[in-house]
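Note that this complex is displayed minus one protein chain, with the remaining chains in position.
Chain IDs A and B follow the sequence of writing; residue 1 opens each chain.
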Amino acid sequence: MVHALRRKLASRIMVTLTALSAAIAVSALLAVLAFVAIRGAGALNVDLLTQLPTPVGVPGGGVANALVGSLIVIGVAALLAIPVGLGAGIYLSEFGGNRFDDLVRYLADVLSGVPSIVIGIFVYNLIVSRQGHFSALSGGVALSIMMLPSIIRTTDEMLRMVPDTQREAALALGITRWRTIVSVVLPGARAGVTTGILLAVARVAGETAPLLFTAFGNPYWSARIDAPIATLPHTLFTYAISPYSDWQSKAWGTALILTAMMLITSILARRSRRFA
Amino acid sequence: MTTAERPLVTTSTLGLGRSDSAATLVRAAGAQAPAAPASAEATSTLSMHSMHVERLAAGFGRFTAVDDITHTIPARTITAIIGPSGSGKSTFLRCLNRMHEEVTGAWAKGSVRLGSEDIYAARIDPVQVRRRVGMVFQKPNPFPTMSIYDNVAAGLRLNQWGRVPTLDEKVERALQQAALWDEVKDKLFQPGAALSGGQQQRLCIARALAVEPEILLMDEPASALDPIATLRIEELMRNLVRNYTIVIVTHNMQQAARVSDRTAFLMMDDDRAGRLVEQGPTDEIFTRPRDKRTEDYITGRFG
Partner (left out) sequence: MAVVDGTERELTRSRIRIGDRLFRFWAWSMAALLLGLMLLLIYELLDGAWLALSTFGLEFLTERSWNPVSARYGAWPAIYGTVVSSLLALAVAGPPALLAAIFLAEICPRWLEPSVSFLIELLASIPSVVYGLWGLQVLVPAMRDPIQQWLYTHLGNLPAFGCQPLGIGMMSAVAILAIMVLPFAISVSRDVLRAVPNDQREAMLALGATRWETIWRAVVPFARSGIIGGLLLALGRAVGETMAVTMLIGNRPDVSSCLFSPAYTLSSQIANEFAESVSPLHVSSLMGLGLALFAITLLLNGGARLLVWRVDRGNRRRR
């Protein structure tokens, strides 16, 4: 009977430990978020959002060009990745059932595990070194490669959740296969697919490593696709590793903007998934 | 359920110990005398191997699965619980070793006495209850990462820290009781999942027997097996009943008629809660049912 007590106690202790571990993970999140919120709020002002960067020591200045630059690069990435991702996802779910789609699924998994810096030097070799200059376009290509796996996977999964009876109903009406997919299957999975794309965008919006040698960064305004462009994460990186305290403070401000953007997107995306 | 309806007998040693002093025995006998049919069975209900269910109700959330069941399970008998699907047979069975409450939202009221002790009393540890009331499930569920030997030893190792003395003998005895020893003695250290379905189920029986329970609950133990494997399980049950009290849930009336000593028939009422319609010796239930619904069911008119 002493055993029984000991076992009960051991069970209690371990169960408590599991709760504690979960609490540690949550408090790590809160620790990071708290610093970003507090120090970031101290650095946040209108200039940060509307002005160009200033040299060290010159007061004021902001990251407005990086804000616009990030939007451009992400926009390019989304434009490139969405059609490819949707197409591959549709292929897997609607035309699959052979060895090739096992391969494609496996490749999507593998690609999602390729380190972002490797994608960065790949695109550098592929585009930047051939063109001879850094560009917003190459940054967009790098991010689009990073978005692909999750768009493919969610499209595949979401389309599969549309019941076959709906496909059969449409086909039985004499509607062709592709019209069935476009006007019955895709709309049925719209909420899930949109969420997946949104999450993929949110995930790459904070990526820095693939942009280091592609979009490169730019202290001035630029909206050109074939020229180097500033992005939020890259600007944040430059400020963060600088030894100047006003730049470091701007880094916290930028971190707040970036984190808020990403958290809001992923919260919105998840919420829409829950309602879908 | 008020305290007045609870059984009088609640004394025991630590964590469902085995105190049956003469005084508690007498009181226990008094408490359940009205429910038990007069005969030799009345004395056997006092045994550690008997169970006595009184006004048991159980369910999930707002749903009541079984209601108002009062039933005695005499020692060293096989009791078959039969009834149409949805009549709460499994819920009732799972209340007998407090497995029912492992489902989220599950609740149970009333009393279930093991020997003289109410297993639903506040100070009772369900973990200890399950060591005395073993269970075999519908689908064979050996632990796939363990060998045959380790599967049987799993329950024994729980109660010991470090090496378990005489583990080999206990494992062998359990496998022999489950009539599996001869088939597996040369491959004790191979994975249990490699056995055939019928062997797996006997392995699960051996696993349950190894901790030396007094009662063995079986939830449709043969429903996933072929006829030959089913027959072996039934033979096994007839052998085991010399030392164990067995309660089996089955949807197969032939099986109930073949193996059981006593049969209880559950059926759901209009409120969808399962109630005990009739119970008694198996041959009586199957040849001279007193209730019209029992007769309809066993003659296959519904269910």
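Following the convention adopted for this analysis, a residue touches a chain if its C-beta (ideal position, glycine included) is under 8 Å from a C-beta of that chain, and two chains touch if they have at least 3 such contacts.
Here the structure is a predicted model, which means the values were calculated and not measured.
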Chain not shown: contacting residue from A:Ala25, A:Val46 or A:Ala172: A:Ala25
Identified contact with the non-displayed chain, of A:Ala108, A:Leu143 or A:Val193: A:Ala108
Residue touching the undisplayed chain, where the options are A:Gly42, A:Gly60, A:Gly87 or A:Pro187: A:Gly87
Residue among B:Arg131, B:Lys170 or B:Arg232 that touches the chain left out of view: B:Arg131
Contact partner of the left-out chain, one of A:Val162, A:Ile181 or A:Ala230: A:Ile181
Missing-chain contacts mapped onto chain A: 7-8, 10-11, 14-15, 17-22, 24-26, 28-29, 31-33, 35-36, 39, 83-88, 90-92, 94-95, 100-101, 103-104, 106-111, 113-122, 124-126, 145, 148, 152, 176-179, 181-182, 202-203, 205-209, 212-213, 216, 233, 236-237, 240-241, 248, 251-252, 255, 258-259, 262-263, 266-267, 270
Interface residues of chain B (partner: the chain not displayed): 97, 99, 102, 104, 127-132, 134-135, 137, 139, 141-146, 154-155, 158-159, 204, 207-208, 211
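In the analysis below, only the chains that are shown with their structure count from here on.
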Complex contact set, residues of chain A against chain B: 1, 3-8
Complex interface listing, chain B residues touching chain A: 13-15, 17, 125, 127-128, 158-161
